[in-house]
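For this view, one protein chain was removed and the others were kept in their places.
Moving on to chain A:
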Amino acid sequence: MRSKLPDAASSRKMAASSAVVAILASIWLCSSIAADASGSSSETTMHTNNWAVLVCTSRFWFNYRHMANTLSLYRTVKRLGIPDERIILMLADDMACNSRNKYPAQVFNNENHWLNLYGDNVEVDYRGYEVTVENFLRVLTGRHESAVPRSKRLLSDEGSHILLYMTGHGGDEFLKFQDSEELQSHDLADAVKQMKEKHRFKELLIMVDTCQAATLFNQLHSPGVLAIASSMKGENSYSHHLDSDVGVSVVDRFTFYTLAFFERLNMYDNASLSRLFNSYDPNLLMSNAYYRTDLYQPNLQEVPVTNFFGSVMETVHTDSAYRAFPQKNTPRETRIRTGNTAEDDSRRSILTDMTKAECPFTRIVSSLESKMETVGNLDSLVNYGLVMILPVLVVSVWLST
């Protein structure tokens, strides 16, 4: 029996056909993968709004600079356009009215005292002892009690970019909250993971200004997260300068140089994130600013800082009105009215209608009341009435004995 060996031509044909089949299969696979991915990838959702969560995790007078850091960033973010209703500010808020503060109700971030951070329109959402790890995680994950008002909730959706800024004292894989609790890096990573699962953000920028800040990001795994820290493991973050008048350090170095970058911008600018990250000089900071971009897909040079720090509103023009509604033509005259006379008339008419349907008792009482109003000196009438009670009492007692 002759074994059939495929000759060269047919083998070439077979190879060609198998290659064609493979190419077709891969094309079909790619298109189906693309089809599956397009429904759920974040690139297709529109960037609709920006949120900022600014947290100061320390309290007490000697941590003045942390509150000044947070308030400076709050002011910057508001100036660039994010409104108060989309900022969650968590502060211990015990600096401005502290008895050690030589300038009451004023918080400065520079020794020239040029800018009062606590001046106008500061809306603190969580203050004092409300700044706890539990509340912070509740804000991030969205698991509040039902009575918590909307202004204390992070109401972001899948098109939001969120800026998360934290400052205070920190260490290897933890951040100290109000001297009594710790936020660990795995807690933060877990909260971010749950946020991502529920599509609570499109992109997230985490900025941390503490000692050994980069260790806080060690356990992050969710896509769409960009993180920048003021120092790496084993390094401290230092304050910038001491204000001899106030008596404490007023700002940290990392935040100081960040603010210097933003003071040069206005809301129409489009400086990129890579310019921000490259503006940090390790010699000036006295630590190495570290940023983590492996979870973040877009190129940093193309992303403007206003994507996170400014306000964004996607707008669509309304082409035409929806003319469906029947219109009653009334003569055109502008009714100018002073005060609410029209409404008062209607209200009074309702009241008069009501009096007709009253019961006789109420009618008697109201007529009595109107008669009483005509009496001139009501007090003397009352006194006479009281005096009259005495003889009546005497008579009745005498009768009963």
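The rule is short, and it goes like this: a residue touches a chain if its C-beta (ideal position, glycine included) is under 8 Å from a C-beta of that chain, and two chains touch if they have at least 3 such contacts; residues count from 1.
Please note the rule applied: contacts and distances are computed from a predicted model.
Asker: The hidden chain: which UniProt name fits, "Calcineurin-like EF-hand protein 2", "GPI transamidase component PIG-S", "Translation initiation factor eIF2B subunit delta" or "ATP diphosphatase protein"?
Answerer: Answer from the record: the omitted chain is "GPI transamidase component PIG-S".
Asker: Which listed residue (A:T318, A:S370 or A:T401) would be found touching the missing chain in the intact complex?
Answerer: Selected residue, touching the omitted chain: A:T318.
Asker: Among A:R138, A:H240 or A:R253, exactly one should touch the missing chain; which is it?
Answerer: Spelled out, the listed residue whose C-beta touches the missing chain is A:R138.
Asker: Where does chain A touch the missing chain, residue by residue?
Answerer: Missing-chain contacts on chain A: residues 31-32, 35-36, 38-39, 44-46, 48-49, 78, 81, 83-85, 121, 133-134, 137-138, 141-146, 148-150, 153, 155, 157-159, 187, 190, 194, 197-198, 267, 311-330, 332, 334-338.
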